[in-house]
Each structure stands twice: as C-alpha cells, then as structure tokens.
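With one protein chain held back, the other chains of the complex are shown just where they sit.
Going by the order they are written in, the chains are A and B; count residues from 1 in each one.
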Amino acid sequence: MTGVREEDVVRSELRWGLVTIAAVSVIMIAIIFAGVAMHINPPSNIERVNPQDLHLSAEFTEANLGTRVEANGQITSRIVATQFAFVPRCVVLPADTPVTMRFSSPDVIHGILVSGTNVNTMVVPGYVAQVHTVFRKTGDLLMPCHEFCGLGHSEMLATVRVVPKADFKPGPDGRVACANQ
Amino acid sequence: MPTNRRLIISHFAVAFAAFLAACALGVWQMWVRSPLSGPQDIPERYYQSVTAHGVSMAFVLTTFFIMGFGYYVAETALKRPLPGRNWARAAFGIGVAGVLMAVVSIASGKASVLYTFYPPLTATVWFYVGLVLVVAASWIWCVLMLVAMGSFKKANPGVPVPLAMYGTVANAVMWLWTTVGVSAEIVFQIIPAVMGWTQTIDVGLSRTLFSWTLHAIVYFWLIPAYIAFYTMAPRAAGGRLYSETMGRLTFVLFLLYSLPVGMHHLFMDPEHSTGFKFVQMSLTALVSVPTLLTVFTISASMELAGRLRGGKGLFGWIRALPWERPMVLATGLAFFMLWFGGGGGLINMSYGMNAMIHNTSWVTAHFHLIFGGTVVIMYFAIIYEIWPSLTHRQFRSVPLQRLQLWLWAIGMMVMTIPWHVLGLQGQWRRVASFDYSDPRIAAWGPWVVVSLVGGIVLLVSAVLFVWNLIPRRYSPALEPKPGYAFALAAHPPHRVPGVLNGFVLWNILVAVLMAAAYGFPILQFFLGDSPQAVIHPVTGG
Partner (left out) sequence: MPADDDGLTQEALEAALKETPRGAFALAGLTVGLLMAAWLAMYLLVFLPRGSVG
C-alpha cells in the first residue's frame, strides 16, 4: 500500500485521542471546582452506629429528633428513617443559613433527596448519614425515601419546611417543630 | 459453520422469551404507576413485577444472549468447532434450571427484592441459588471461550486472534472478574443470613461487593454490541474497519477500567470516604475513553464505506451509506441513542453532580436508554445478521426488520426523555404508586403517560422482533449453507503485539487496579467493629 498507511491511521486516532483527553479534562476540572469552590461533594461522613440500639442512643432517641439549635449555634435536624415513615415527618429549617441534617435507620436501606436541591444521601443501617447545606429557597420541600425499602416504600415521604431566617424561632430548648410554624 | 446451531439458538430462545415477558411486565408497571388506573395495582404485584423485569432483562436476556453469541463467534470467527460442546450443553441446562428457580421464587411472592437485592431485605434462598446457577453456567462459558482461543493460538502460532473472538474473550475474562463481587455477597453474606446461620448482615460490605459487579456487568452487556460495531457493521456498510488496533485497544481498555469504578454507584453512601469516591470517579472518567475512541473509529469506518459508495464532502458519505441494511440502520440508531445515554452517564459519574439525580427517574432513564437502547438494538441487529446462518433460511421481510428497529429507537426515546425530565424535577425511584392528589406530583402525570406510550411502542417492537425471527414454513432454504463473514480491516494485521493478542498483562493490571480501588474499601469492614443490620425477610408478607 503506497497510499494511506497504517501510520496515518494511527496518527489520526492519536489526534482524536487528544480531543478525548481534552473533553474528559474539562469535566474533571469542573467537578473539582464544584467540590472545592462551591462545596458540592458527595456526602461522605463515615460514622458507625449500631442499628439495633438506635432508639436507645442519646442522639436518635425520639425526644431528640427534629430540628434543634445546638449550644454552639449549629442548626441540626435529626431524622430516623424506618419502614415506612420518617420520624419526624416534617422538619423546619431556616433559609440562607448553614444547616446540618443527620439520618439513620434501625432497619433497612433507605435514602433521601430534598426536592429542588442537591441534598441527597443514602441512609444505610449501621451508619449516620450527614449532609451540610444551605437552603436558598423557602417553602415546603418534598423529601421522599428514594430507595426501595419494602412494600410500603411508595408511602414514605417527609417535608422539609424552609422558612425565612426571621421566621425561624427556636423555643427555649433550642427546638423547632413543624406544628409551631 | 456454525456446527452447534441448535445449542446457540436455544440460548437465544431463552434470552428473548425472558425479554418479551419482561417488556410486557414493564408496560404494566408503567401503567399502574401512571395517573391511569390499571389492574392489580397493589405494591405486592408491583415489586414482584419489578423484580421479574429486572432479573429477566439484566441477568437472563443478557447472559443467555452473550453465551449464545460467544459460541457463535468462537465457531465462525475461528472457523473451528466449539471445544467442549458437552460442557456447553451442561452449562445451558444449569442456566435454565437457575432461571426456573428464580422465576418460581419471584412468582411465589417470596423474592420481591428487585434485581439489585439490597440486603438486609432478603428473599427465599431459592431465588439466590437460582441466580448463582445462572452465574455458574456463565463461568463454564467463560472457560470454553478461553479454551477456544487458546487452542486457536496453539494451532496458529503468530496469527492474530480474529478481532471478534478477541473481544469475546476479553468480555469473558472481564466477566470472571466481575462476578466475584456479587458471588461473594451471595455466598458469604446473603445465603448464610437467609439460612439462619447468621442473624445479621454487614450492609456496608454487601453494598460494596455488589458495586464491584454492578458497573462492570453493564460492560459485559455492552461489549457484544461493540463487537458488532467493529466486526460486523463496517462490512454491512460495504467498507472495512478503519483501525483494527483501535478495536483491540478498546476491548483491553474496557477490561481494565470497567471494574475499579463500581463505587460511582455508591457516591451517596455513608460508608466510603470522598478519597476513594474520587479515585473511582477518576477511573470512571477513563472508562469513557474507549467509547469516545469507538465513536471516532466507527465513524471513520462508516465514512470509508460511504466514500466507497460515492459519498463526497464532509458529510455526504452519511447519505451514501446503505441504510436499508438492518445492521447499518441499527448502528446509526445506536449511536444516536448513545449521545443521550452516554451523556446522561457522564452526568451521573460527575462526583458531586450525582447528588442532583441519584435515585431519581433520571437514573432509570439513563440505563434504559444506554442499555435498552444502544446495546439491545445492536443485539437485535446481531440476531438479524446471523439468523440465516443459524436457521439456514432466508428472511421473509427486511422492511419489517427495519420497522422493528425504528419502533425500538423511537419507543425508547419517547419512554426515556420524560423520565430524564421527571428525574430532574425530583421524581424518585421504585415507586408503586404516586399520590397524584398532591399538586406537585400531579404535574408529573402527563409526562408519565407519555413515557407509558413509549413503553407500549417498545412492546410492539419486541413482539415484531420475535415475529421477524420465526421462519415461514414456505421461506426458501438457503443453499449453499451460509457461514458468516466478519468485516476486514483497512490494514489487515499480519502480526499483532502479544499484549493485544492475549490478556496476561491486562489481568495483572486489573489486579493492581482493583487492589488500589477496592482494597481498603472492602478491608475496612473487617477492621474493628463493622456495624451489623438485622435481616428483614420479604417472605413474611
């Protein structure tokens, strides 16, 4: 073959390979930027807990669930995911403020997303799933269980009520509940 | 050639019987999930159906198709009878027994754990035993593929293994690695729990082991489609493969990078650190490379064919291609769907971006489009290509084949585009029924109905596919008995470097990559006290 030789083919493939590397690099850079500068990362708080004792634990005992302003001012919502409901079914959180949500499950795998936001995490029995976020939009946001957890999975839904900062009024014990809003 | 026609056809029969049933179930599922009322609209039935649909499509259609096609390639590409045909028959029997076990388990209502069967939800032991048997059958197939390639190389020293077989064996090697994860999960964790030998199960470990299999398995499904792109489509188009070296490299890259990336299915999980998630995300970026290379190489091969047919200019070659041939049409439709399905995949793998869509309908849309669309349409095209050489009969109607392919592509787009949109709006997965009285959910209703229409089109296409394969009693028998001729390369290799004619080096690299990507992530569950979850059998009712 005197015409197009295999070397020419290889050279064209290498040129295309450069295009490929460029495309993948753009994506990688954008991802790293989102993680480092915009604080959007996969929630990866590795915190082990015994699912069978969850209700007995100091943190996830029923009286301690829901939104509470800690002594240091941090706003934390604690929610238990169980077949087939979230406890509590509604939490209140202020907009434009850094907040933390902590989930755990005493039984099977669940998961949550908060509609319209990037808040998304699996809730795996044996672990406390934790997300930090800042809600920008106010309103009642849907928080469904998004992982198959059994026959009642379709009914498993909660609400995140995001209120303007000024309307977020914790009681003397630091707690805020949906019923009071 | 091929000599084992009945064996091969039997595999395809099982594959597409499961496929057809699963398509029907899929339509019912979409119907009861929509605002329209449907029969048997209860969660028990829905999750039985989803389990059956997922197991059929993800495990039965695929494994049996790939085994059958592998036997076909081993005989026609190597031009040798299949070694160990009794083993192949035994494997078929074991596989069918496994399928029956799984089907009966699901039908009994005691196995509604979905095809991803996330423990601590557990099913009847027969469900898992059935799936293990299917995997065992596929392992026998893997060994036969390796033996076939080995004996070809021994009989033909220095001769490059034909590309179609090289790709098939790359797939077999990758499958052996792939199945380690789910097999370990089933054998060491789930079955002991179901049998009552253990009362709890480490869910972090089981999810991690499953993720090992979960991504690589989609490349197991995909590689036969790529074998068709590289070794069938160029010839069907009247041209040659632009670069055989790229074909070999593509299969090697899939072998390397399909496995150490499973953690991108666990981005939202709390049992792994951002460190390992980032490592596996970077490796996932590398697994996009063989697809991006393929897009160019196959375009160039098609361009070559188009120019041979008189196409001129930058894009004129596209119109010059023989689109009336099903393999060419399917390739074009497959690449069209690849843009959407692959693009969706790029979003899923983009680390933080995964949070935007994890466990929403976007994910459902993605894998139906990329697998159900791009890959399965090539399965149809492969069957159409090889059917005359298997049945020794001429097709009745090629236009019906083209119609079937068009219906499949259109149905797939109509079904999955709404799911993409709904996923972005926060519609979540695996829901038996939505509360359409909530206005936010009611707004999704019309989209859901549109995707149902797409599903119905797909079912029509699936029925037409099977119809197209049934030989008419009066269709002429073919003489002389047809074999199969794979595509030639534009520059046929006389010698190929050893690393692109075998897998020893790549196996070593896979081991290194897996140790790096999965070593600690799995080991961590054995250090210290890993939390245990209580088993929740779904059999209780």
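The working rule: a residue touches a chain if its C-beta (ideal position, glycine included) is under 8 Å from a C-beta of that chain, and two chains touch if they have at least 3 such contacts.
Just so it is clear, the structure is predicted and the values come from calculations on it, not from any experiment.
Touching the chain that is not shown, out of B:Ile201, B:Val218, B:Met353 or B:Ala409: B:Met353 (per the contact rule at the top).
Taking the complete complex into account, B:Val295 is the one of B:Val295, B:Ile417 or B:Ile522 that touches the chain left out.
Of the listed positions B:Leu308, B:Ile456, B:Leu513 or B:Val534, the one in contact with the omitted chain in the full complex is B:Leu308. As for the chain not pictured, it touches chain B at residues 235, 239-240, 242, 292, 295-297, 299-300, 302-304, 306-308, 313-315, 317-318, 339, 342-343, 346-347, 350, 352-353, 355-356, 424, 483, 485-488, 490.
For chain A, the list of residues touching the undisplayed chain reads 1-4, 12, 15-16, 19-20, 23, 26-27, 30, 34, 38-44, 116-120, 131-136.
Please note the rule applied: only the chains that are shown with their structure count from here on.
With centres defined as mean CA coordinates, chain B is found 30 Å away from chain A. Here chain A touches chain B in the complex through residues 1, 4-6, 9-10, 12-13, 16-17, 19-20, 23-24, 27-28, 30-31, 34-35, 40-52, 83, 107-109, 111, 113, 115-116, 118-130, 142, 144-154, going by the rule given at the top. Those residues of chain B that touch chain A in the shared complex are 43-44, 47, 112, 114, 118, 120-121, 202-204, 207, 242-243, 245-246, 266-274, 277, 281-282, 285-286, 288-289, 292-293, 296-297, 300, 346, 350-356, 358-360, 425-426, 428-434, 440, 490-491, 529-534, 536, 538.
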